[in-house]
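Of the protein chains in this complex, all but one are displayed in their positions.
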Amino acid sequence: MGSSFEAGIGLAAVAPFVAAILAPYIQRFAGAFAGWILAIIPASIFIYLLGFADTIIHGETVSSVIEWIPAYGINLSFLVDGLSLIFALTISGVGTLIILYAGGYLAGHHHQGRFLGYMLAFMGAMLGLVLADSLLALFLFWELTSVTSFLLIGFDHSRQAARRGAIQALVITNIGGMFLLAGAILVYQLAGTWEMSAVREMGEVLRGNELYLLVLICFLGAAFTKSAQFPLHFWLPNAMEAPTPVSAFLHSATMVQAGVYLLARLTPSLGGTDVWTSTLVIFGGITLIWGSLGALKQTDLKQILAQTTIASLGLLVLLIGLGSDYAISAMVVYFVAHAFYKAGLFMVAGAIDHEAGTREITALGGLAEKMPVTFIGAALASLSMIGLPLTIGYFAKEEMYLGLMSGEWTAILVMIVLVAGNAMLAGVALLVMIRPFLGEAVGTPKKPHEAPIAMLAGPILLGAGGIIAGILPDWLGHDVLVPGASAILGRAVKSHLTLALDFTSLLLWLSALTWLLGVLVYRQADTIRTVLRRFDKALGWTADTVFDIVMFSLIRFSGAVTRFLHHGQLEFYLVIVFAALAAALFGPMLVWGGLDWLEPTAELGDWSQRLIMPALAPYEWGVLALAVFGLIAVLIAQSRLVAILSLGVQGTAVALIFLLFGAPDLAFTQLMVEILSVVILTFVMTRLRLDQRDHRPFEDWARDGTLAIVCGLGVSLLLMLVLNGTLDTRLSDFFTATSVPIAHGHNIVNVILVDYRGFDTLGEIAVVMGAGMAVLALLRRQQRRVSTSPEPAKPKRVRKPRKAAS
Amino acid sequence: MSTVFLVVVLALVWAGISGSFSGVNLLLGGLVGGVAVLVLREAFSSPKALRRIRRVISLAALFLYELVVSAVRVAIVVLRPDLSNAVRPAIIAVPLTVKSDAEITLLANMITLTPGTLSVDVAADKSVLYVHALSMTTKDAMIADIANGFEKKIHEVFE
Amino acid sequence: MLEGVELYLGGTLLVLGAAFTLLAAIGVVRLPDLYTRMHAASKAGAVGGGLILLAVAVLSQDAAVSVRAIIGVMFVLLTTPVAAHLLARASYLTGYRPCNDTVIDDIAQSNE
Amino acid sequence: MNTVIFRTLAPLIVAIMLVFSVYVTLRGHNEPGGGFIGGLIAAASIAVFGMAAGVSAVRRSLRFDPMAIAGFGVVLAGLSGLASLLTGSPFMTSIWLYLEFGPSIIPLSTPLFFDLGVFCVVFGTLSAIALSLESDREEDL
Amino acid sequence: MTATQFIEWATLISLVLLAVALLVSLVRIVIGPSLSDRVLALDLLAVVAMGFVGAIAVRTGLWLYLDIAIALALLGFLATVALARYILLRGVRQNPAQGEGR
Amino acid sequence: MEYILAALVGLFIAIGTYLLLSRSVIRMLIGLTIFSNGVLLLIFTAGRLTQEVAPIVPQGLDVPEGAIANPLPQALILTAIVIGFSMFAFLLVLAFRAYQSLDADNTDTMRLAEPDNAPNPPLSY
């Protein structure tokens, strides 16, 4: 087998995406034949993958690596072994039929192209997921399945139920995705590699690590959400809002099986411990029973099938949890069996809905006459689901019972669960096969007739496949069970499937018991349904309603938090900012001893020395006093204009302080700026007519005052702390020494401004220019509005200044 | 003609400010002044005045004298403990004999800076100057004071 | 010794200017209404500020500085009355009436 | 503000302020002052002029759009920084030329042009703001 | 007393007087009662500040401060004009008895 | 004397803060100006103080004769003053326009961007 052939593994995952992008155009171009054309892609992938079968059956694996982010050791690495090949073949095989089916099912729908695109993208994601060797790549495709299924479930987007189902599925599976990501990174950090093929060699190390439980929780969280394990199962029935081809694909062979796949894949790395076994068995068992009961509650064909899917997923998880050779063998066979019959049954349900206009089994009957081919498909699938001999379902059941023959009480308990679950599933299968098709014909919304060939191909081929596998146990055992189970367990597993019925074996009697109970369930289906529904009513809520409650609570909580934090009052925002300022000022000083210096020390002198300024002349005190009184004048000013005048006073005082301490340029600039500020303020105030008083309620007054004092004090203390050190004057010394000789300027400050730090000044004048542009942008429209509107809308507000009287 | 004159004055002012009467500096001053005048060219009505330098000096001397006297008087008033007795404020209308804007302006400004009087407003028809007096004696005496003092000298200057 | 005379003269001018300025401020606080206060501010203020600039002119002993100082004085004398006039006029037009001690108000009469 | 006294004296005051502003700008490298303060004073003179003569008169006198003057200032300052590209030095390396006019020497330097740029920016921007605050008409903006 | 000492004292006294003048002007700004009164006081304050700068120039011998003083006179004038204009255009009804407008 | 200045800086900051917390936009602007002035003084003080000796080299000398005031903080403050003034001008005109358009200078009533009666988020999918 050539290397380019192996390198094509990645292509198998990518090709559907390319096809997906082209799908809408192909659909536009090919119309009704779009399904047939697009089905070529999965079909060729299927054939391509079949090419690996020989290698895999011989116990080898094939891998291929596409470098992606080499610096981080992240590669798109793929590995084909028994497990992934079984999944990949199932996906591409069923996928081919589904694409065909969708071509017929959605014929004429104006978004059929989009739909086919989503389906293909989903298939690509799923193929990538099962073929990936890198945990990160697996996660990537895992998330892509969530996203594409989101789009598929919400395909019928104008109905709220569809949107809800889509969001629900995405949210739950995305939460699982986060678990998976965390788990993947943890494994990477513990094992030092992303490649699962390498990780499985380190199973002992992982299981022995103190973080094993955390890693396990992460992966179980991922698998349980994706594979709809109780109590996270509720999203799956809601996902039935999707068009039937989606249900057939996603909820039989593919997306929901991703969790099962993950668990199977991780069995050698993480499995086999007590926690693993007990968790999987318990959750799987509960899910099995819960799902089976759920199926019996329903009357909608799709809902029934969805619930049985939950049950089957529970069963698969349980089997992985058991982890014995038999259990794993059973899991492999059951997976294939389930894929065959469940996809077929969903397609049948879709065909019935499509042709008869309803999926309510209570409203259906006698369709076998009108839709004989469909009925054959349904029957074949149902028989496999019941697990009758000569179907693949039989072997699955047999294998799982085999593993529990030890006689330990836990095994017996599990066996009881299995039998009960299988029996109920068998009952449901009978229900699905018999109710719509046999018995008296019932009037339906549409006049039923046989579905088009594109929609029939799937059920028939899949049903037939189930039977063929059922009559070829050696092939099934050698080519499917052994490679799959060996890949999962990491050791060689033997197959012992046989068609011979051994009436002395307890096994057969357990199967018989299962069928018997199944018939009983079928007979009493209506009663059971009534009882279960009554029970539900008494309970009052389900996990599904809890989702709504959580979601709406989240939305309400979001609303409340947002309204509280962002309610639009600038004042409140400012309070937060200044509280943060106070914290930033005092926090570090309090924590790290920034206030220690307040204690008198010999070095710094006591406070009398620190505060009494022999150096300050009386007039300097006068200027400081002017600043203080100017500030107080601003503070107590009742009207804004008085505050503005007082602002000029404190500004003048600041300028004089600059002057007194040797900063003429500063004083100069500050004086000019301060006066111009007053002038501009006055210009603007000339046009404003404002309420003069400061209305501040007392609480605010106290709060603002406290904040102000704290912030002021904090700044003072921090500044004093800074002043306690000595200043490194390298820069200023340099400027002083070179200003005249090199920079040719006597005013050192100006030389700094235009030369040493001229770049700052360049930015600064850009700010000035920007201010001009911004102000003009502010003023322009308003004046246009005034001049163009025939009558000023609000004369009270837009007031032109009164012209001088004389 | 007047514009050139103004430019020359501004160039001299420039030279004075910058402390160098060198040729280049005067040229630069002329340039700066020229730009300033160019900017303001509309605003200058041709001033026919400023010819009789002797009269100007005479006026300036009078003004400076009056200014100092005025400042001292105000200072004295301000320091008096019985302030309310010292002031006898009034606003009186002084008829104007000078007519041109420049004359009125000069007069009003001088009145403001000299003892006891402060120009508040000029009537719209420029016939009357309203003057605030700090310590009124009689209305006629004040009007006569102004008419015989600054107004006359300004007349002479602007003749 | 001539230098000394300049210094004494300049120092005296400086103190005088400062004193006038302070008196102007006191006048602005003590006098009864805007118009009377304006007398103090414009006359004593202008003279005070002017004297200080003159002191600079005398003391600097630098022709350029002196010229500038004198131009500064002229500027003060130019602007002070204009500012006073504008403020007084604006105040009067917007209804600031002279204090009750005011004996004559010709503007008010002309408006009647 | 339409009084004889103000109207008559304003041009004189404005002219003096303008001259003073240029003086302060040019002197900045060696004494307190510089482009910013100069521009500020010049813009203040424009504000006085605007209050005395009206906005449209000022705009007519200025000829150029004040914001274009500001833009020119930034370009001038930037160019004075870029000039050092010719000398193989980093941005804003000063270049000094001493032009001899007979006895006097005029120092021309990139910092001087830089400061002139600052002057233009401040003058243009603040004039634009002052005038637009004064103006009621669309075309003035 | 030498000339230098005299100047030393003269500047000190002047600066003290001017500092007091600054504070006294502030009193009128605070107590008003009318806006015009406050504007007048601010105008005076600018003149006092100008004097202060001049006196500092004398005290430090840095004559260049003179330009700050001149500029202060220029812009102080601008401020007063703008405020007078505010009073006029806004038509602030002011009466000493009532206090002032906005 | 630096401590005194530091205390003064604290007063500027405190009063600026208090005014910024008032709801009137004009007062807030005044507060912002005072706050900025406090920050300018802070930089000035942090650069250490010397009295009355400007950082100007007398004509004819290459370096100043004695100690001079620290020129670098002055240059920084100058830049900051200019920038602060530009911002002030913009914010002032903004306040003016906001008053015109929104009929208020009380920030409590400026609620167009974040309406007071904002609806609760819809409980739907």
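The letters A, B, C, D, E and F name the chains in turn, as written, and every chain counts its residues from 1.
Quick note on the criterion: a residue touches a chain if its C-beta (ideal position, glycine included) is under 8 Å from a C-beta of that chain, and two chains touch if they have at least 3 such contacts.
In this text, contacts and distances are computed from a predicted model.
Visitor: Assuming one chain is omitted from the figure, identify its UniProt name from "Galactose/methyl galactoside ABC transporter permease MglC", "Multicomponent Na+:H+ antiporter subunit D", "Cytochrome bo(3) ubiquinol oxidase subunit 4" or "Molybdopterin synthase sulfur carrier subunit".
Guide: UniProt lists the chain left out of the view as "Multicomponent Na+:H+ antiporter subunit D".
Visitor: Touching the left-out chain: which of A:Ile47, A:Ala584 or A:Ala615?
Guide: Spelled out, the listed residue whose C-beta touches the missing chain is A:Ala584.
Visitor: Among A:Leu190, A:Val442, A:Ala617 or A:Ile632, exactly one should touch the missing chain; which is it?
Guide: Candidates A:Leu190, A:Val442, A:Ala617 or A:Ile632; residue touching the omitted chain: A:Leu190.
Visitor: Just the residue numbers, please: which parts of chain F touch the chain that's not shown?
Guide: Within chain F, the residues touching the omitted chain are 20, 25, 28, 32, 35-36, 39, 42-43, 45-48, 62, 72-73, 76, 79-80, 83-84, 86-87, 90-91, 94-95, 97-98, 101-102, 107, 110-114, 119, 121-122, 124-125.
Visitor: Spell out the interface residues on chain A facing the chain that's missing from view.
Guide: Chain A touches the missing chain through residues 24, 67-72, 74, 111, 114, 136, 139-140, 143-144, 147, 150-151, 154, 157-160, 163, 166-167, 170-171, 174-175, 178, 181-182, 185-186, 188-190, 211, 214, 551, 554-555, 557-559, 561-563, 565-566, 568, 570, 572-574, 576-577, 580-581, 583-585, 587-589, 591-594, 715, 718-719, 721-725, 727-731, 734-735, 737-738, 741-742, 744, 755-760, 762-764, 766-767, 769-771, 773-774, 776-778, 780-782.
Visitor: Of the residues in chain D, which ones touch the absent chain?
Guide: These residues of chain D touch the chain that is not shown: 65, 67-68, 70-75, 78-79, 81-82, 84-85, 88-94, 96-100, 105, 141.
What we mean here is this: only the chains that are shown with their structure count from here on.
Visitor: Counting one step per pair of touching chains, how few steps separate chain C from chain F?
Guide: The least step count works out to 2.
Visitor: Spell out the chains that contact chain B while also contacting chain E.
Guide: C, D
Visitor: Taking each chain's centre as the mean of its C-alpha atoms, which one ends up farthest from the centre of chain A?
Guide: Max centre-to-centre separation from chain A belongs to B.
Visitor: Going by C-alpha centres, which chain is most central here?
Guide: Central chain is F.
Visitor: Taking contacts as defined above, which has more of them, A-F or B-C?
Guide: Result of the comparison of A-F and B-C: A-F.
Visitor: State, to the nearest whole Å, the distance from the C-alpha centre of chain B to the C-alpha centre of chain F.
Guide: Taking the mean C-alpha position of each chain, the two centres sit 41 Å apart.
Visitor: Residues of chain E that touch two or more other chains: which are they?
Guide: Counting only residues that touch two or more other chains, chain E contributes 15, 18, 20, 22, 39, 56, 62, 64-65, 67-68, 70-71, 74-75, 77-78, 81-85, 88, 90-91.
Visitor: Hunt down the residues of chain A that sit against at least two other chains at once, touch-wise.
Guide: 640, 660, 664-665, 668-669, 672-673, 675-676, 679-680, 683-685, 687, 690-691, 746-747, 749, 753, 761, 765, 768, 771, 775, 779, 804, 806
Visitor: With touch defined as at the start, can you tell me which chain C residues reach chain B in the complex?
Guide: 20, 23-24, 26-27, 30-33, 35-36, 38-40, 42-44, 46-48, 62-65, 67-68, 71, 77-78, 80-82, 84-85, 88-89, 92-93, 98-99, 101-108, 110
Visitor: Which of the residues in chain D end up touching chain A in this complex?
Guide: Within the complex, chain D contacts chain A at residues 1-3, 28-37, 40-41, 43-44, 47, 66-67, 70-71, 73-74, 77-78, 81, 91-92, 94, 96, 107, 109, 111, 114-115, 117-118, 121-122, 124-126, 128-130, 132-138, 141.
Visitor: What residues of chain A sit close enough to touch chain E in their complex?
Guide: Going by the criterion above, the answer is residues 617-619, 621-623, 625-626, 629-630, 633, 636, 639-642, 645-646, 648-649, 652-653, 655-656, 659-660, 664, 667-668, 671-672, 675-676, 678-679, 682-683, 685-686, 689-692, 801-802, 804.
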